[in-house]
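One structure is given below, encoded as structure tokens.
Of the protein chains in this complex, one is absent; all others appear in place.
When the chains are written out, they are named A and B in that same order, and each has its own residue count from 1.
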Amino acid sequence: MYNLIKLELLQRKNIIKILGIVLVMAQLYAFYCYYNNDINNGIGSLFIVGFISMIVYTFSSFISFSKDINERERSMVFMVPKTGFSIISSKFITTFILGSLLFLIYIGGFIGNVLIVNPSLIGDFSIEFQNFSIKLAFLTIISFSSFLALVYLSIIITKTFLSRLKFRLIITLVVMSILSKIFNIIIWNNVESADLISSSILLIPVIAITIVMLWISGWLIDNKTDF
Amino acid sequence: MDFKKNIPIYLQIMDKLKQDISLGTLKPGEKLMSTRDFSIKLKVNPNTISRVYKELEGENIVFTKRGMGTFVVEDENILQNIKNKMADDLITTFIKDLNQLNISIDEAITKLKEMEED
Partner (left out) sequence: MENLIISNLTKGFFKKRALNNFSYSFKKGMVYGLIGPNGSGKTTLMKTIYGLVKPTHGTIFMNGEKISYKTRENIAFMPTEDIFMPDLTGNEILNFYSNNFSDFSLEKANRILEKMKLPLDEKINTYSTGMKMRLKVTLCLARDVELYMFDEPLNGIDVISKDLIKDTIISMTTENSTLIISSHALNEMELILEQVIFLNEGDIIRDINLEELRHTENKSLESLYWEVYNV
């Protein structure tokens, strides 16, 4: 597994470099704004850059995965004597860890900048607020992973069974929405309360479904998908 | 070595080795190349070389010592026999060709003598 993750990281050299440079430059611009007493611009641009980076990272992960699965030119990793589940998990874990790191850096950086600008706000960060934000961050990360697994599975299903159809992207999106409807029915049928933030018990089925989706993806790779 | 691809390769290699032996290029008792090295040199499948050595051993032209390799036999008689047999084969083919062209053996002998003088 470690070897597979190493390969995944090697493949992401470029996007990591780009995001790193963008974030550093945004921070420098923010400092420049603070120096010129233009706090709104500084904080605002940090927010926008961070937000866009997350979106860019997310989409580049999806596109990268789609290429890995669909393009012969990158199929080297499917030649290894490892289960499909290992291969999928390595891609998932790498994307998950990098994405979470990016997210935490963004959040931490954002809060840090707010405190730099107005140190007196420290008092405002009450325990409740901290708990709330930690839960929110956690929830975001779990939802993102679940969504990621859903995308992976949809891409693999499309390649395995529907590869002869045209407009692969649209087909994948259709598969995705069908799958998510199915999973939503499974989850929501068993839960009464819709109070997302406080009922962390909801996370368990979500995590379970994520693992199931990864497992199914792995099974398809081993038994049905042609490379 | 250039091979004709429509005749068994192992036979061609055998003939070449026999030729080398009767010419003295390969001496009695000399060690032949290993199967692997010889196959790389000729660029043929090693199983072909194995067969060559096996067949030659069957004809008592070479012998294999386990762990040591394959050697040309020491017996001079045998080597003389090879030369004789090759000569016989050549002549048999020659006579067959003559018959096909309707040339008599006497005509052939006259021709041979003429050419020898040249």
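Operating definition for what follows: contacts are C-beta pairs under 8 Å (C-beta built on N, C-alpha and C of every residue); 3 or more make two chains touch, one makes a residue touch a chain.
Remember, it's a predicted structure, so these values are computed and weren't measured experimentally.
> Using the touch rule from the top, list residues of subunit A that touch the missing partner.
3-4, 6-7, 10-11, 13-14, 72-76, 78-84, 222-227
> What is the set of subunit B residues that contact the non-displayed chain in the whole complex?
So the residues of subunit B touching the unseen chain are 3, 5-10, 36, 39-40, 42-48, 51.
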